[in-house]
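Read through the structure below, which is laid out as structure tokens, and then see the notes.
One protein chain is absent from this view; the other protein chains keep their places.
Naming follows writing order (A, B and C), and every chain is counted from residue 1.
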Amino acid sequence: MTTTANPPPRQATPAPRAKARPGDRIFSWSTRTAGVLILVVLAGVAAFLIVEALPTFQADPAEIDGGEGFFSYVWPLVFGTLAAAVIALIIATPLALGIALFISHYAPRRMAQGLGYVVDLLAAIPSVVYGLWGIQWLAPRVQGAWAWLADNLGFIPIFTGPASATGRTMLTAGVVLAVMILPIITAISREVFLQTPTLHEEAALALGATRWEMIRMAVIPFGRPGIISGIMLGLGRALGETMAVAMVLSTGGFTWSMVTSGNNTIAAEIALDFPESSGLKTNTLIAAGLVLFAITLAVNMFARWVVSRRKEFSGAN
Amino acid sequence: MSKRIDVGDLNVYYGSFLAVEGVSMAIEARSVTAFIGPSGCGKSTFIRTLNRMHEVIPGARVEGKVMLDGEDLYAANVDPVTVRRQVGMVFQRPNPFPTMSIRDNVLAGMKLNSKRMRKAEADDVVEQSLKGANLWNEVKDRLDKPGSGLSGGQQQRLCIARAIAVQPEVLLMDEPCSALDPISTLAIEDLIGELKQNYTIVIVTHNMQQAARVSDRTAFFNIAGTGKPGKLIEMDDTTKIFTNPSVKATEDYVSGRFG
Amino acid sequence: MTVDTRIPAVSSLAQNQLPRATTPVLLVLSLAAGAGLSAALGFSWAWFAVFFIVLFAVVNTTVSGVVEGRRKATDKLVTTLVYTAFGLALIPLISVSWSVVDNGLERFGADFLTTSMRNVTGLNDQQAVDGEAEFIGGAYHALLGTFLITGLATLISVPIGLLTSIYLVEYGRGRLARAITFFVDVMTGIPSIVAGLFAAALFAVLFGVGTRNGFAGAVALSVLMIPVVVRSSEEMLRIVPNELREAAYALGVPKWRTIVRVVVPTAISGIASGVTLAIARVVGETAPLIVTAGFTSSINSNPFSEWMMSLPAYVYSQAMRPLSGSVPEPSFDRAWAAALTLVLIVMLLNLIARLIARLFSPKTGR
Partner (left out) sequence: MNLSIARRRLAPVAVVGAAALVLAACGSDPDTDNGDDADSTETEGSGGDGGSGETESDLSGSLNGAGASSQESAMQAWIAGFQGENPDVTVNYAPDGSGAGREQFTSGAVAFAGSDAALDEEELAAAETACGAPAVDLPLFIDPIAIAYNLPGVDNLQLGPETLANIFNGTITTWNDPAIAADNPEATLPDTAITPVHRSDESGTTENFVEYLAAAAPSVWTHEISGDWPAGLPGEAGAQTPGVLQAVDAAEGTIGYASAAAVGDRTTAAIGVGEEFVEYSAEAAAAVVDASPRAEGRAENDIAIELARDTTESGAYPIVLISYTIVCTAYADANTGDLVKGFVGYMASDEGQQAAADAAGSAPISPDLQAEVQAVVESIEVG
């Protein structure tokens, strides 16, 4: 365990108030230092990103890929990134909450522990494996379904045909991402569901609530910030996932359709093009990374806002 | 409303461990029945079997009968949810839903049943229930604030308001005052006196004065030793239990001579 | 009470109750009907599952709704949905796990775990496929590298992450705490390749151009790991009830000891789970490791000098650039076996995390 790893007290700031105990001073100092260290690292990353991205914004728009400047280069990628992440979240969130509830409130206890363990493990499978699985197992199996969508619901822009012959489409990539983030959202939701105070569960049951009503009254409101955190961690992974998308998706230019080949995500674009790139292209890719950074930031801020909006009603304290 | 309860030869188990053995008793409608006895003798376990709340604890099960106006709570096909709708419960520690406002806490049980309630109707229920719990005057100006912001005594009365808002037949109280100050305790005791006009009330308490003050009948539970099941020693009118109990152990306990 | 919003008086507790056997019977009926319907369409498992579940959900809910009322029907519907969600999620999860185990076992074994790839070429693979020679070449160098790099990354990230989350939950007030919360969120958005490039640039500045070693890889992984540790630990520390802290203060326990001995142990199971997740998050990273730790087929047990291989880089190169283009199967087998190894490592880490959690967590019924 690491909480005992107190750094030497040399640098301890003088106690602001009367006499804080030395132990307290050292401990609070070390926690604060850890926090500040994170800020320092982040400042380093940001400085690196901005310095490396800068040439892109100064360059002649014609020299950027596509020849029309950075913005027209990056927006289809932004669209692809968001589309893949949204598909993944739409699929994964209800499933993950279902599994988490199943483990915490429906399954027999012994089974639940085993399941929790298995789900944690699945978070560990490297993304390359999900990529291989997506190509070899998933894509051929869903190709028919996508073709059906294109044939029957083709009038909806996102299902416009012709469907990809190999099934390696945005929708498939979204499903693979969903499977990848499923364990993350499940693990965190499950933990918070299990932490719901028995008091509140009993209060609901004593009012004559059914199991679902009890979950709705006591478990979900209590776990909401945790669920949102879990979803955000999942979303973070979905937005930033590189290899699985790069392997599964048949990339291409912008298209509304999710069942034909085309589109690409920022992270996959970086992974695919970075190794062979040089000069301005490298800067452009890093600038695209900066954009991804900004997107994740916006999403996280939104999530924090959602959680804090009802802070006074929060479960703890 | 309010119904009587008859318990017939009830055993409660945790897994294979027999926690309470052979309890039989009759609880009259529109009266207050107090359960007293030393810690660990199975009072709380037993009271939970009266609305099947023990089923929340993994491994807990019962043998025997609990009749609510002649209907067995444990008959096949009886849904615990229906039982709890009619037998409400207030717990040792106040437990308002932290994510709900005071108003929503009171309406929590109501909302389960009625598809749509007119606002005026809901307001009426909130006011009546909070008045019934002697809390209305203290909170009427902040109904939209979280329930967890109230004091302990207020929270407990909020929980009582929440329980009576659904108009149960029976109200079970598991040491409702053990976490409260004397003034709050007094307020709750007064409230119990009023509530028994309408409800059958069962209360578990460690405080013998409280049992003497609020209850009409008292049941004394005891345990022979660690690992042994708790048993109902005797049950009688409260005055009789406290003045002239028929069992020696009861006398020892109520007179404070208990070990 | 003047208002009576109850459902019409209940004359019997068992009134409006369906017999217990209803649900199982409906389940069997739906199975049969689902099989029939899908057979009519030309049998496929997918249609069978869809018909079965939809039929069961609709019939069970409707029957319950008619006899038992809306609330029970909702409860049953949700139960069906929860089970369905669980079952549905099992399909890909089992499929992925099965792929890893089934394909991985082909080459997995003591030999695979204890030999490196030094001097193994596509020619060896071709001979092996032709039956002229033994399969050779394992992942020992990558396994060792992953252990060392991930271990170092954990040693860096967990103290920083846990201390930061403690700061945020227990001490942090005001602008600094808000800034840290905010920037931890920002950090979760760092693409992994960017973290790798940053670490590579940092080491180039500190130790000279072209410095690649296991430690640089660990730093890159830490950048990715810290926010996950902070965020999950923070979540777990926040749900520790205040009463516990107050109880400890009331006993005259100093704040830091309260945190170390009461708050953290209470949350340790969740924290351990979070740390496992964080490790799992980075243990499969490929790109940042290649640019920081390098790429080799030889054994290197010193994370502070020379290039070091890792399992994900191994999986990636074997899967995407087989040793022998014409007979890629031995390389694919190695890739799967290495993936299996990776999963086993995380399983081991998970066990250790649970061991830690069990040693420190307060004994409760839950």
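Going forward, contacts are C-beta pairs under 8 Å (C-beta built on N, C-alpha and C of every residue); 3 or more make two chains touch, one makes a residue touch a chain.
This is a predicted model, so every value here is computed, not measured.
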So which shown chains sit in contact with the chain we cannot see? A, C
Considering the complete complex, of C:Gly34, C:Pro227 or C:Pro328, the missing chain is touched by C:Pro328
Have a look at C:Ser116, C:Ser165, C:Ser192 or C:Ser310 and name the one touching the chain we're not showing. C:Ser116
Since one chain has been left out of the picture, which residues of chain C touch it in the full complex? 113-124, 126, 133, 136-138, 140-141, 143-144, 147-148, 151, 204, 209-210, 212, 290-291, 294-299, 301, 306-307, 317, 319-328, 348, 352, 355-356, 359-360
Mind listing the chain A residues that contact the chain we can't see here? 1, 4, 65-66, 135-136, 139-140, 164-168, 246-247, 249-253, 261, 264, 271-279, 281-282
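The rule is short, and it goes like this: only the chains that are shown with their structure count from here on.
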Chain whose mean Cα position lies farthest from chain C: B
Which two chains are joined by the greatest number of C-beta pairs in contact? A-C
Just curious, how far off is chain C from chain B if you go by their C-alpha centres, in Å? 44
Determine the centre-to-centre distance between chain A and chain B, using the mean Cα coordinates as centres, and give it in whole Å. 46
Measuring centre to centre with CA averages, how many angstrom lie between chain A and chain C? 13
Among the residues of chain B, pick out those that touch two or more other chains and give their numbers. 58, 81-83, 86, 112, 166
Going by the contact rule already set, what residues in chain A reach two or more other chains? 197, 210, 213, 315
Of chain A, residues touching chain B in the complex: 109, 197-210, 213, 217-218, 221-222, 224, 310, 312-315
Residue positions on chain B within touch of chain C in the complex are 58, 68, 71-73, 75-79, 81-83, 86, 110, 112-115, 117, 121, 124-125, 128, 132, 166-167, 198
Using the touch rule from the top, collect the residues of chain C that touch chain A in their complex. 71-72, 74-75, 78-79, 81-86, 88-89, 92-93, 95-97, 99-100, 158-164, 166-168, 170-172, 176-177, 179-195, 197-198, 201-202, 223, 226-228, 230-232, 235-236, 238-242, 254-257, 259-260, 264, 269-270, 273-274, 276-277, 279-281, 283-287, 311-312, 315-316, 319-320, 335-336, 339, 342-343, 345-347, 350, 354, 356, 360, 366
